[in-house]
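Each remark here refers to the structure printed beneath this line.
The complex appears here minus one protein chain, its other protein chains still in place.
Our next item is chain A:
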Amino acid sequence: MHRGKGMKFVGDSRVPAERKPNIPKDYSEYPGKTEAFWPNFLLKEWMVGAVFLIGFLSLTIAHQPPLERIADPTDTAYIPLPDWYFLFLYQLLKYSYASGPFTVIGALVIPGLAFGALLLAPFIDLGPERRPSKRPLATGFMLLSIAAVFYLTWESVDHHDWEAAKKQGQIVDVEIDKNSDGYKIAQAQTCTSCHGGELAGGAAAPSLLDSKMSAEEIADVAKNGKGSMPAVFKGSDEELQTLAEFIDGLSE
């Protein structure tokens, strides 16, 4: 490389005037079947990427990304669930030795130790050996951690009530006519204080939007109660009829 005196530059810049040839390196002297990344290997990677992308796009077409109903902070009965890759941490916090007064252990100490060890693995596993069988401690702890993560995730999925979860998040697109006689009666007869202003249910009462009952059955429940539902209706038979038909109409 030319240095010092006699160097020529492009204009007043620091770019040398002498052009360097754009020639790939020669890998023929490298061990084994070494090949150049550009363009040989990149082409193969590109093909793997293309196949992957087709599979990935098929997935997005086949499975719509989930969206639950709009967040309602007043619905205290909702059972929360994090994304699947946090389930093992979530499950850990359910055990009695890692929750309540011991939350610090479940939320901080155990994950902190595990992820701290992962972060500092090169400084813990100091030996020169690379083969997994030659470093049993590192391999053992990793296998143990993987088993624990898989087990906790499995337990979490197993404990979760997926039927209820699906129901509690459903988008309900029933339009309620709040000026109708039926809705006004529902308000006057205190239906809305438990079943909610949108009649979508709450902590103490189910949704009225997808009831499977007929108008007659609804009228009976409103008047005489059923299970934890008290007998609340105190109006006339005509009002009862209007109310029952209104609620029955919501589930269609």
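Definition applied: a contact is a pair of C-beta atoms (placed from the backbone, for glycine too) under 8 Å apart; a residue touches a chain by one contact, two chains touch by 3 or more; residues count from 1.
Methods note: contacts and distances are computed from a predicted model.
One chain of the assembly is not displayed; among "Peptide/nickel transport system permease protein", "Glutathione import ATP-binding protein GsiA", "Tripartite tricarboxylate transporter TctA" or "Menaquinol:cytochrome c reductase cytochrome b subunit", its UniProt protein name is "Menaquinol:cytochrome c reductase cytochrome b subunit".
From the set A:Met142, A:Cys194 or A:Met229, the residue in touch with the chain omitted from the display is A:Met142, counting the whole complex.
Take chain A: the residues that touch the chain left off the picture are 10, 13, 15-16, 19-22, 24-25, 27, 30-38, 40-41, 44-45, 48-49, 52, 56-57, 59-61, 63-73, 75, 78-86, 90, 93, 103-104, 107-108, 115, 118-123, 125, 128-132, 135, 138-139, 142, 146, 168-169, 171.
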